[in-house]
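Here's the structure, in structure tokens; my notes come after.
Note that this complex is displayed minus one protein chain, with the remaining chains in position.
On to chain A.
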Amino acid sequence: MGAYRNNIDAVRALVRDSEVHRDVYIDAEVFDLEMEHLFPNSWVYIGHASQLAKPGDFITATIGRQPVLATRHSDGSVHVLFNRCPHKGVKIASEACGNTGKFFRCPYHAWSFKTDGSLLAIPLKKGYESTGFEESPASIGLTPVKHVKIYRDFIFAKLNDGGLSFEDYFGESLSTIDNMVDRSPEGKLVVQAAPIRYMHTCNWKMLVENQTDTCHPMVAHESSAGTAVKVWTREKGDSTDTPMAVQLYAPFMSPYEFYEKSGIRIWPNGHGHTGVSNSIHSDYSQIPGYFDKMVATYGEARAKEILGETRHNTIYFPNIMVKGPVQILRHFIPIAVDKTLVESWVFRLVGAPDMLYERALMYNRFINAPTSIVGHDDLEMYERAQEGLRSNGNQWVNLQRLYEDGEKSDVTEVINGTSERQMRNQFHAWVKFMTQDMTERAEAAE
């Protein structure tokens, strides 16, 4: 018997004002409850509509542990469906993406479905006559996920009926997606490439927290970014142009004061971002021709406003991070309590010069890849944490930096950029969406 199932108070007790119990990272039952409650209660990212360019295109995804697929129907509509044949449960789509043509066909008994999920045909249909089949849920076809929202081509879904609407869940945090889309002179993003994938042997939340942790880069990344700066300083000779590569690495070595001033903004429901007034993305070289294209679309004032927003990492709780200035979305997909798959996607800004896409791809392989030296620094820390947390020396993880008594939850605020407030914000949301559909059992606390 585990300690947490059917024990809402024990789950709540894992999170205190400025610390969390280690079990949120290392306890397998807590992980199971996240899959059963936290993810189904949250709006979860499925993919981008540009991945479904033509009718019949599909992508597969999971919400918690549940397999789903998203498809483009012949009328242009997008549908998110449970990836399960209503007959015997066989997964309908097994690949990450593809085109199914006019219909999906189950490989087991050839039940087939239209690209909106509705049942098209069953072999030997007569066998179902007078069986009451039309009353069965199988007669509908692939079960639709009821709560789906496509926001500026970003597809989100929520499995559970209860909880917040899409708008109430994300609120003002959508401004980061808005800004990333607006960076295209045509107001449009496309996914053209497969993601870089990276397997982390640690809990998924360690990665999410790291996105707004501004006190680790100058320490953990001294080995990679610090060495890059050192080697360039030594080797540059008379060169006056800093290579794109060095421009991407160098800001990771910015001092604490830089991050303090650049600020963090928190939003309700666990969302938040670093880099409010300035960020590690602020000082890249201009891409020739880009600003002119932006001015032609938006006018000079608005173009400056869009490009002046250089937010660093935006967390969309629970498990994606969006990086507008380099058009990257990282998806932290939980596999097990100590195993997380990262998919790092790059968007191309439609109508922008190639060099912007080149820079985004370069950033992605320099920072987010299993072959990235910056990535090596981070993963090493997560793995050591995953092991170290087993120590009984102290069972609590401290999130106290710049904590103030009476700190409010579910508010919008801009704060000192080295605060751990966004992590506290996430854990407040974690408790909220973990317990939203758990039953109260006062007696279970004993």
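Structure notes:
Here is the rule we go by: contacts are C-beta pairs under 8 Å (C-beta built on N, C-alpha and C of every residue); 3 or more make two chains touch, one makes a residue touch a chain; residues count from 1.
Just so we're on the same page, contacts and distances are computed from a predicted model.
Missing chain, UniProt name from the options "Spermidine/putrescine transport system permease protein", "Phosphate ABC transporter substrate-binding protein, PhoT family", "Exodeoxyribonuclease 7 small subunit" or "Phenylpropionate dioxygenase": "Phenylpropionate dioxygenase". Considering the full assembly, A:T227 is the residue among A:Q66, A:T227 or A:S282 that touches the omitted chain.
Residue A:L341 is the one among A:I287, A:L307, A:L341 or A:A385 that touches the chain not shown. When the missing chain is restored to the complex, the residue among A:I63, A:M294 or A:L379 that touches it is A:L379. Among A:S136, A:S165, A:S285 or A:T371, the one in contact with the hidden chain is A:T371.
In the complete complex, the residue from A:A28, A:A53, A:A110 or A:A194 that touches the missing chain is A:A194. Take chain A: the residues that touch the chain left off the picture are 193-194, 196-201, 220, 222-224, 226-228, 230-232, 235, 243, 245, 341-342, 346, 354, 357-358, 361-362, 364-365, 369-371, 373, 375-377, 379-381, 384.
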